[in-house]
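Below: the structure, in structure tokens.
Shown here: the complex without one of its protein chains, the others still in place.
Think of it as A and B in the order they're written, each chain with its own count starting at 1.
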Amino acid sequence: MSTTSPVAATGLRVALFATCFNDLMWPETPKAVVRLLRRLGVEVEFPVEQTCCGQMFTNTGYLDEAEPAVRTFVRAFDSYDAIIAPSGSCVGSVRHQHRDIARRADDDRLLDRVEALSPRTYELSEFIVDVLGVSDVGAYFPHRVTYHPTCHSLRMLRVGDKPLQLLRAVKGIDLVELPAADQCCGFGGTFAMKNADTSIAMGADKSRHVRDTGAEVLAAGDNSCLAHIGGLLSRERSGIRIMHLAEILASTEEDPS
Amino acid sequence: MRERTTGTRQADGHPHVGITTTFLGMPTFQEAARVSLTDTVQRRNLAHATGVIREKRAAVVGELDNWEQLRLAAEAIKNRALFSLDEYLVEFEERATAAGATVHWARDAAEANRIVVDLARAKQAREVVKVKSMATQEIELNEALQAAGIDAWETDLAELIVQLGDDWPSHILVPAIHRNRSEVREIFLREMKKVGRPAPEDLTDDPPRLAEAARLHLREKFLRADFAVSGANFAIAETGSLVVVESEGNGRMCLSLPRTLVSVVGIEKVVPSWRDLEVMLQVLPRSSTGERENPYTSIWTGGAEGDGPQDVHIVLLDNGRTNVLADQVGRAALRCIRCSACLNVCPVYERAGGHAYGSIYPGPIGAVLTPQLRGTSSEIDQSLPYASSLCGACFDACPVRIDIPSLLVHLRTRVVEEHRGGVPKPEALAMKAAGWMFADHRRYEAAEKIASTGGKALRSPLLGRKEVLRQLPPPLNAWSGARDAPVPPSESFRSWWKRTDGGRLGPSEERE
């Protein structure tokens, strides 16, 4: 594996935004990002000041409460050239919502910093494909996998088939197409709680499609959607496990995930 | 026949779901959805119907290589109209009047109804035939006519099904989308005879036979009707023309047979110029019925000598639209051309159904339009902005590029803001606490420590090495009702990073 990536060569400072949810509930995902990027020649830093993107507040209508999270985000990542997060949803919030919150706070300095920072914030697959120019990360994962593209990656960030390009290049993988893949799984942040019945009805269809593929592993770029679909699959004793895209891409013959 | 269980019924039938002052409030979206999700027939009807229409739309949109340019053009045309609405309304009035139409203005539903009822009375009309129109649904015109002793006959097939079934619309384009063919047959057999020509006794549930029954039933009404009421899809300022887009020919019947025609038109229906039709008539049929062009489009300007209604009236309706226009973000919803593409792609609509939205405007656009038109004082209208997972499929399908997810978030903010100052709800307290926590990473770390300790305990042999939780205490049981929850890991990522220097130290080389 090459260790001279364009990023390493230019001496860019790259930060990992683990996201609060992954930090607490799914630490294996950011760990996998660290391993994967290190293998690709990118040493990430983890600014400890980071907390949350604030999306949960914004999307529930609590914009005042989101403001401290936005300020913390700016403080933590301002000095980095690229910020990478293993979550399409959180990156979507940074790129599309932080500006509105800064405007509302009526703080021009914050707005300037937010506007400078948003375009430097990448979802993992975007960073690997667009910035590093890599589509084969040299991974090995000999399992039957199906991939759920997640709404915010698809329709907010428009990552297109970048995650699938990366998955297709994984050695040993048996990648099967998920029917009605572009349909929402029903997580939707606080929607999963506020409208639990509808959320579960949507998730039930998603989980049925996943089961129909015969996959062992359901992969996605967002652990929040995976927690919801995985929660259903687990309750159904389906025998299908959920895995973040990063963990599959980090997996090698020497160090399997 | 299944009973629709959502909503408080009026003494004489279906609940008030218009944009009127008689609106009394309905159960919240989540309560109504909890009931409608169990309606197995409706679930199947909706899944089938929305699936069919999604495919049709995708096929005809895919034929065009300039679809995105058309959307941008349609968005700009509607924005131009809205941003100079006063001028275009005046221009429209001037041109329509010059062409022989009488233009009325209505501040609200009551005023619009009064105008139509007075016109019908002046003509001594005992009955009116109606072209499907969201504006007249919105003002509950049929009820107003009925109160004045005038029968209003809906002539669109789906509206007829809804009216005969004493039901209410659950979709903008296909109001009876929640009904299947055998339900329609039952309604026709049971109800047609009460109000006119009965359904043929040997009626089957074959859609062509059902359509024929409607043809026969309504033909006598068309031929004798002297007074028609319509809406309009577009009002062209430059020429004073109105446009109605339809499929069945019931619209053409109403627009060309009676002597008097009254069209109730929301003020946001204005487009600036004649040529704008070339964009709108490309995007509307493809987005609504998934056709290149719908079977019939009628365009008329005042009255035409020797052809069709000679007494032509237009009622320009505000009914809350100017309040929407005043909201710099929310006004985007006024671009809506009622195509219903957003309903057809919406995973929430597909499952919960249109009635759960408690309004004649259901689905994603309803969730942003209803609370803006009606205000957010009732529980249902407060719940509507939350009736979405924010998946974004609606924005991608919208031919006038209304960013519905952003509008939903905007309206959620409005709902939250309106509650500030009073006694805070538990949610507001939790949000405040979490906001405080995320302001400083040390506070978040402290909370993580507690969670990790809990996780460690749950994973211990003593508690049976739990990996997942099957039951959570309230309010988290909303999650665990059908979904397992993961047990927090015993070490957070940031603790791991600190302990191993980002994985550079082995487990045996712990820091500290």
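Just so it is clear, a contact is a pair of C-beta atoms (placed from the backbone, for glycine too) under 8 Å apart; a residue touches a chain by one contact, two chains touch by 3 or more.
Basically, contacts and distances are computed from a predicted model.
In the listed set "histidine kinase", "Na+/H+ antiporter subunit C", "Lactate utilization protein C" or "Nickel transport system permease protein", the entry agreeing with the UniProt name of the missing subunit chain is "Lactate utilization protein C". Every shown chain touched by the omitted chain in the complete complex is listed here: B. Interface note: of B:Val52, B:Ala147 or B:Leu476, the residue touching the hidden chain in the full complex is B:Val52. Check B:Gly306, B:Pro426 or B:Pro473 against the missing chain and you find that the one touching it is B:Gly306. Contact with the omitted chain, checked across B:Glu31, B:Glu127, B:Asp151 or B:Glu291, is made by B:Glu291. From the set B:Ala135, B:Ala158 or B:Leu373, the residue in touch with the chain omitted from the display is B:Ala158, counting the whole complex. Taking the whole complex into account, subunit B touches the unshown chain at residues 45, 48-49, 52-53, 69-70, 72-73, 76-77, 79-80, 83-86, 89-90, 93, 99, 104-107, 111, 155-158, 161, 174, 176-177, 179-181, 184, 207-208, 210-212, 214-215, 218-219, 222-223, 239-241, 247-250, 252-253, 255-257, 267, 274-279, 281-282, 289, 291-302, 304, 306-308, 316, 318, 322-323, 325-326, 328, 331.
The working rule: only the chains that are shown with their structure count from here on.
We define each chain's centre as the mean of its Cα atoms; on that basis subunit A and subunit B are separated by 32 Å.
The touching residues of subunit A, counted against subunit B in their complex, run 18, 20, 22-28, 30-31, 34-35, 38, 44-46, 48-52, 54, 56-69, 71-72, 76, 97, 151-152, 154-156, 182-184, 186-204, 227-228, 230-232, 234-235. By the touch rule above, subunit B contacts subunit A in their complex via residues 29-30, 33-34, 37, 347-348, 351-352, 385-393, 395-396, 409, 411-417, 427-428, 431-432, 434-441, 444, 448, 451-452, 468, 470, 475-476, 478-479, 481-486, 488-489, 491-494, 496-498, 502-503.
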